[in-house]
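Note that one protein chain is taken out, while the other chains of the complex remain in position.
The first chain written gets the first letter, and so on, giving A, B and C; residue counts start at 1 in each chain.
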């Protein structure tokens, strides 16, 4: 979706504001909202792309006015409500126990998958990011749509976020590291020396 | 600038919400903010494109969270501050008197200008909206940049908003009504029957 | 600077007005006159007269479609935010819809000031990318065999939609017809129902 989260290339947000000696969390609620989001993620009631999409459904003005962990909290509440987990106890949810935290974190959740299909593109190929505007979750930033880049590297097949968020189907697709000249993205005012590397799945691309 | 005001094609704002029996103004302050903005416009201290740009410089979260007349009020205050008109009385400002309101409104402020240059494009020509990302005021919406359309009609030469906002220079440029197929703008999910007509100045276009 | 409380906004605007009056930049009576004009004089009833005249006078309709500004000026509607008028006709083949994605440009002399929904993000965002869904929300169904033509008012050209004359009004005169014409039909989000 063309949401407020798709920030690449926007103007008007003012300077980047680094904070000296920034703590990992700024308030007690940030700690708990972070941990609750991770712990509930382990219950298997939704996947990572669904939790990203839940955050993206926040109203644009609210998204831009609130902090990162408020986005997380909004997304968590939205998913809990959508799955009906707040009304009554559901049984059969996997629960992350304290003893399993270290193991669970160090395992993580790799998204690389085997696939029988062969990649449509090879390093050196020119590709165009498609001009599409999916209404659901997508990881194709608006700023590269319609622009031509060059495949630099194959990243293997990975879970495809669009379908993973929409239906839970991982539909693994080949993922490419694509190099775009800054001038191709932004026009003649960009330095010729600059490039942007974007990881894009095969369905986002067409031969150019 | 790629600001929050450039809303065409965004998702996530929810339904359009018409109001039954809507009044022209909803509160007393809206009436006065509206009239103050018009009256101060007549002082000649800024032009229409500069007042649009002033509203666009509102922080994106605030822009999306506030109403239209709050944008106007913000813009008016910003221009007054930028011109130093709040600190002390400036002399020599044109003032709109009550007796002149009807005449001033019915005259308006036409933007058509004579120009010696001949139009670069003619009806039927295919043109591409340039991929440019001006940091100042522009009236080239993001959603058509890089897309190909067809010139339908010449609109004459008009004040060019980019320079008019930046320096006050009207730099008249030819203006074209350009037809874009919805599919060219939004991709294959758009109906083949649909089109978007956009008025674009010559510097926004290149031959396609 | 961004105070959402109505009282705070009232105060903020009152203080600003007081200051600008004190400085001699604005005439409070001119403010009253501006407000009066748009609150009571200029509004969609102007556009309705234009539409009704076009429905009943083929020569006027031809002039209106050829040079909107001049034909609308014949009825006395000119000036601010209507300096360069273009009238687009709805037919069985084409349905026109007007939006301003970048701000909220609107043809003031014929429609008055725009309603909130026209200026708010949902309409400005959606009218160009999913116009048929927006129209459906307004109860307006446009067949897929009809070209849906969306006009994004990015320049100082202002658009007025000439809606289709409803059936069953063949013997009505212009004054009666004007009473049927709605603001929404002249923006293009609605049709005019048969009486």
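Just so it is clear, a residue touches a chain if its C-beta (ideal position, glycine included) is under 8 Å from a C-beta of that chain, and two chains touch if they have at least 3 such contacts.
Because the structure is a prediction, the values reported are computed rather than measured.
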{"item": "Touch with the omitted chain, as defined above, among B:71, B:133 or B:150", "value": "B:133"}
{"item": "Chain A residues that touch the omitted chain in the full complex", "value": "5-11, 13-19, 22, 24-29, 31-36, 38-40, 43, 52, 55, 58-59, 62, 64-68, 70, 73-74, 76-77, 80, 85-86, 89-90, 93, 95-98, 100-102, 104-112, 139-141, 143, 155, 158-159, 161, 175, 177, 182, 185-186, 191, 193-201"}
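Here is the rule we go by: only the chains that are shown with their structure count from here on.
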{"item": "Separation of chain B from chain C, taking each centre as the mean of its C-alpha atoms, in whole Å", "value": "16"}
{"item": "CA centroid of chain A to CA centroid of chain C, Å", "value": "41"}
{"item": "Inter-centroid spacing, chain B versus chain A (mean Cα positions, whole Å)", "value": "34"}
{"item": "Touching two or more other chains - residue numbers and ranges from chain B", "value": "9-11, 13-14, 59, 62, 64-65, 185-186"}
{"item": "Where chain C touches two or more other chains, by residue", "value": "121, 129"}
